[in-house]
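Missing here: one protein chain of the complex. Every other protein chain is in place.
A, B and C label the chains in the order they appear, each numbered from 1.
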Amino acid sequence: MPESKGRVLLAYSGGLDTSCILAWLIEEGYEVYAFMADVGQEEDFEAARKKALAVGAKKFFLEDLKREFVTELIYPAVQANAIYENVYLLGTSLARPVIARGMMAIADKEGCDFVSHGCTGKGNDQVRFELAFYGLKPDIKVIAPWRIPEFYNRFAGRQALLTYAAEKQIPVQQTAAKPWSTDENLFHISYEAGILEDPDTTPPDDMWKLTAAPEEAPTTPERITIEFKAGIPVKVTVKDTGKEYTDAVDVFMALNALARKHGIGRIDIVENRFIGVKSRGCYESPAATILRTAHMDLEGLTLDRNVRALRDQFVTIELSRILYNGHWFTPEREFVTSSIPASQRTVNGLVRIKLYKGNVVVEGRSSNEGLYDEKFSSMDELGGFEPTDTTGFIQIESIRIKKWAQANIRKGQAGVEPKDVYGTRT
Amino acid sequence: MPESKGRVLLAYSGGLDTSCILAWLIEEGYEVYAFMADVGQEEDFEAARKKALAVGAKKFFLEDLKREFVTELIYPAVQANAIYENVYLLGTSLARPVIARGMMAIADKEGCDFVSHGCTGKGNDQVRFELAFYGLKPDIKVIAPWRIPEFYNRFAGRQALLTYAAEKQIPVQQTAAKPWSTDENLFHISYEAGILEDPDTTPPDDMWKLTAAPEEAPTTPERITIEFKAGIPVKVTVKDTGKEYTDAVDVFMALNALARKHGIGRIDIVENRFIGVKSRGCYESPAATILRTAHMDLEGLTLDRNVRALRDQFVTIELSRILYNGHWFTPEREFVTSSIPASQRTVNGLVRIKLYKGNVVVEGRSSNEGLYDEKFSSMDELGGFEPTDTTGFIQIESIRIKKWAQANIRKGQAGVEPKDVYGTRT
Amino acid sequence: MPESKGRVLLAYSGGLDTSCILAWLIEEGYEVYAFMADVGQEEDFEAARKKALAVGAKKFFLEDLKREFVTELIYPAVQANAIYENVYLLGTSLARPVIARGMMAIADKEGCDFVSHGCTGKGNDQVRFELAFYGLKPDIKVIAPWRIPEFYNRFAGRQALLTYAAEKQIPVQQTAAKPWSTDENLFHISYEAGILEDPDTTPPDDMWKLTAAPEEAPTTPERITIEFKAGIPVKVTVKDTGKEYTDAVDVFMALNALARKHGIGRIDIVENRFIGVKSRGCYESPAATILRTAHMDLEGLTLDRNVRALRDQFVTIELSRILYNGHWFTPEREFVTSSIPASQRTVNGLVRIKLYKGNVVVEGRSSNEGLYDEKFSSMDELGGFEPTDTTGFIQIESIRIKKWAQANIRKGQAGVEPKDVYGTRT
Partner (left out) sequence: MPESKGRVLLAYSGGLDTSCILAWLIEEGYEVYAFMADVGQEEDFEAARKKALAVGAKKFFLEDLKREFVTELIYPAVQANAIYENVYLLGTSLARPVIARGMMAIADKEGCDFVSHGCTGKGNDQVRFELAFYGLKPDIKVIAPWRIPEFYNRFAGRQALLTYAAEKQIPVQQTAAKPWSTDENLFHISYEAGILEDPDTTPPDDMWKLTAAPEEAPTTPERITIEFKAGIPVKVTVKDTGKEYTDAVDVFMALNALARKHGIGRIDIVENRFIGVKSRGCYESPAATILRTAHMDLEGLTLDRNVRALRDQFVTIELSRILYNGHWFTPEREFVTSSIPASQRTVNGLVRIKLYKGNVVVEGRSSNEGLYDEKFSSMDELGGFEPTDTTGFIQIESIRIKKWAQANIRKGQAGVEPKDVYGTRT
């Protein structure tokens, strides 16, 4: 018997692709350990375990990463209002660092020199996984079969995989493949590829798995209160039932259930992948959609204007890009997240929310922080400061503007006027 | 009879405040011309004209600024996805430059050395108006009665104004004053002050004037298509009726009608005023809410990733701040807007939208620009580029990350790990 | 005897202005305590003490703030490469927070409800001082005589002050006043106003106080080594003498002496004040000029590219603006500086410097951080990564560029070509 080429830890999903990869790696002379992460996806982990071992994995590891996913990735993203290209809440991106870290811990403990995965050669996930691997364990060797010509040429098309599965006696689910791909975890589910590749094709109603259609959602609104401490949701109270949730994961899962029921969190976009390709994706992010609205609203009440502006322009945008591009285990991520605590020190308070047919409506918010002061903002009373102060403020603010306006007038330059942007086409 | 102190052009609204200011300015020895701008607000302009002249205005000017408001301010804001603090679509801010410009044109033509307005001493509008005046006509002199002690001490409280109005025979509407203030134009209506000053008070249902409540909106969705050229909406088609709108103002008003019917565009926030005070505001921006969603969606399909990222971080954020703070007629506005055309050259195409009970759902989008290419993004086929290229890409991307990871390992520094941000409170 | 209007802590300089203010405040009915900060300026503190008490101050406080100035303000600024408008190293701005904090501590301890200073009404320092006062002690009341009409109208011009000084028996230095103003501390000296207000006037040779003119500096270069830990200079070694400096203040003062000798650190600029006025200033910042060059150089060797880029764009620029505008005791400063440690964790090593007639020349740098790797960067050997990887990198990087180029070609748009910017004027 030939010596093993080495020990590979395979990110295993239980599906056709990674089962075939498992068999192929063995065929190629590797010893394969299978790894699954429980990040909240709907999955029969026990069936996957049996299957992996049946196909030939020497060991099978199932790691429950749900809590660290919520407390180490999701809640910092909530604190930072992370969002990619103004729309995508980064559900897949957020799960990758905890999965990669789980794998590298096993690889270390079990002496695996290699790691493998079933990501395609055109997507973001291959990049996210591999950069995370290298950021944690720079000497790890990656086997990415879908980028190896001998593999992808041999298994071009689903039929080739099915034939190989039959040959290797890999059990295949008899259900028809969906005409799109999905990735699911407790934060979201994504849909892409297949019929969705035409960006003008409306997703079929039965694609959406997590959330009710707004049209099918209850006709009665439901009201909840979310309490934040340092920008993190620490309590959810459902008004009608009085039910309260305070555990980190419970809070998130309770919001998920509420949002799913009320049709909240669907999006359908064309986004720009890290590798420079445009790609159409549909997502359901139920709890995250509520949390984003509530957190940003509370920041209005409790966060200083200038901190908010700087945080929006730098931390929100840069951290979102870092997450999307798979740069979590990098010095720039360490740098960017180091400023989050100072930005959230005052983000403490309650937000009252109404959920109704896809809408997340803020109905009120309160806080003891004291940055909001009715007396100061009131239009109806003198208080806080002298109106004459504002005259001075405006005069000082206008100094450089007047100088510029005088220069324009002197030079007869009207170039600063607004332009009729529509005019050229009427 | 004493000589006039000078000619004042007064921004007149027809209401109690500016009518009293009109009378007071005359009492103070000024000759007063009254100015009204039609920016699409619901108003009886003829009644206002009569009232102004009755109170003592020497002349009355009504300027229809609706078209320039749409084509010179609103559409550039749509192109730039302008938004303040992630929520407010800047409806009041956008109207101020056209009104100020209208006033300065009359002031020039009619030889008014002074201009006056009824803005309070704590709000944004005084700043927006006055900086715009100075940016256009740096030698204009501003009389802001609500910042002049003799005025605001004399007229402290509504009753003092009513008494003065009676004395000056100024007709007063007998309807009870609303317990909040509003500002309306064709883009939006704002509500603030009064009972809204408690940020935990839910606005009463009958406050919202423009839009149906989502609960009251039609139970049947309505579908429309919006065509953009260079990021500007040039055609709206209503699917069921086949009706088309192509005129700049018609497009906007048609979207307003559709959005109002379907309960779209309400927000309720605490925002940060330019003067540093936090303030609670509620807004209805019907058409603008649809346009923002549609325009951003089309950019996903048609705008280069790096242009989008730079535009989002710099132009969107800076232009929004400029608008909010009333810095339209400034060199920085000229600088920032000069880059918009290059960012919108490729933003051409159609977006299909479903409107339903407060939701703006994108159902598809198409364009001839060609930056999206199914073959490139397809997960299911080889095409566009070699999967092996991605291996090289990832290797190069990982060079600096590996170096950093090696240094961390060597130094035993685990500081780059994610942290359980929730942990301290469990 | 009338009751005192209250106790004022006056920022006292010993000069004509603040001596007259001292006398005037007493005349106005205040009890005055005089405060001086030793931030390294050349000053006869004892003479000032005697003068203050002679003029009528009830108490005199001299606080030595040199060490905290260096360790709490200057070194963080070095870590962040702080610079205003690309040229000004912020010497005056950096001293203000420690002085203001020293004053507020005394005000608290001594029960002063008022604070006063001699800053003019057009400069930055009034803003820096007062915003710092308010950020530490929001209920402090500020008396700024140069902004009070009764004061500035009475004392318009130096002669009025001299007359008043004579009347109040305030001793006046008989030396002729310099035709400019200065502010000095251990970081720098500034010159402004007077003859410098014409931006085309070359400063006279004898204005420059701290540094030798490059023309007069030694004709032999001098070599030093600076060691940094976490971006902070912890040791300076002078090559020829072998002298070493390791104390925080000693390090800075030794660099000051070396730089002054070699004509390093003069600048002459027109800058933009916070209040929007342009102003001409000349500055000598000897040590700071060396430290900036050395620190940035070491960052080249030891700081990750992406961290450096983000830090440059956000922390350097924002912190510099915060410092210049006097926003040290604000939430945005707290936010921005919170990210500095993560950016400097790896900035450890040595920089070898040559000083010669105004030039700070880096001759070499070394570090144990290991982010630089000769094998990786060597053009002459294969090592570190495969050249074929770069092919993949370039192919992936070109995906979106090719799509855009194809679209341009298809549309016949040559708009992306470089333009001859000079052409219009030949």
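Everything below uses one rule, namely that contacts are C-beta pairs under 8 Å (C-beta built on N, C-alpha and C of every residue); 3 or more make two chains touch, one makes a residue touch a chain.
Predicted model, so just to flag it, every value in this text is computed and none were measured.
Check C:64, C:167 or C:247 against the missing chain and you find that the one touching it is C:247. Contact with the chain that does not appear here is found for just one residue of B:47, B:156 or B:342, B:342. What chain A contributes to its contact with the hidden chain is residues 304-306, 345-346, 369-371, 373, 376, 384-386, 388-393, 395-397, 399-400, 403-404, 406-407, 410, 413, 415. Although one chain is hidden here, its contacts on chain B can still be listed: residues 272, 275-278, 304, 306-307, 310-311, 313-314, 318, 327, 330-332, 334-336, 338-339, 341-343, 346, 396-401.
Criterion: only the chains that are shown with their structure count from here on.
Chain A and chain C have Cα centroids separated by 41 Å.
Between the Cα centres of chain A and chain B there is a gap of 29 Å. Contact of a single residue of chain B with at least two other chains is seen at positions 305, 371, 373, 376, 384-385, 388, 390-391, 393, 397, 403-404, 406, 415.
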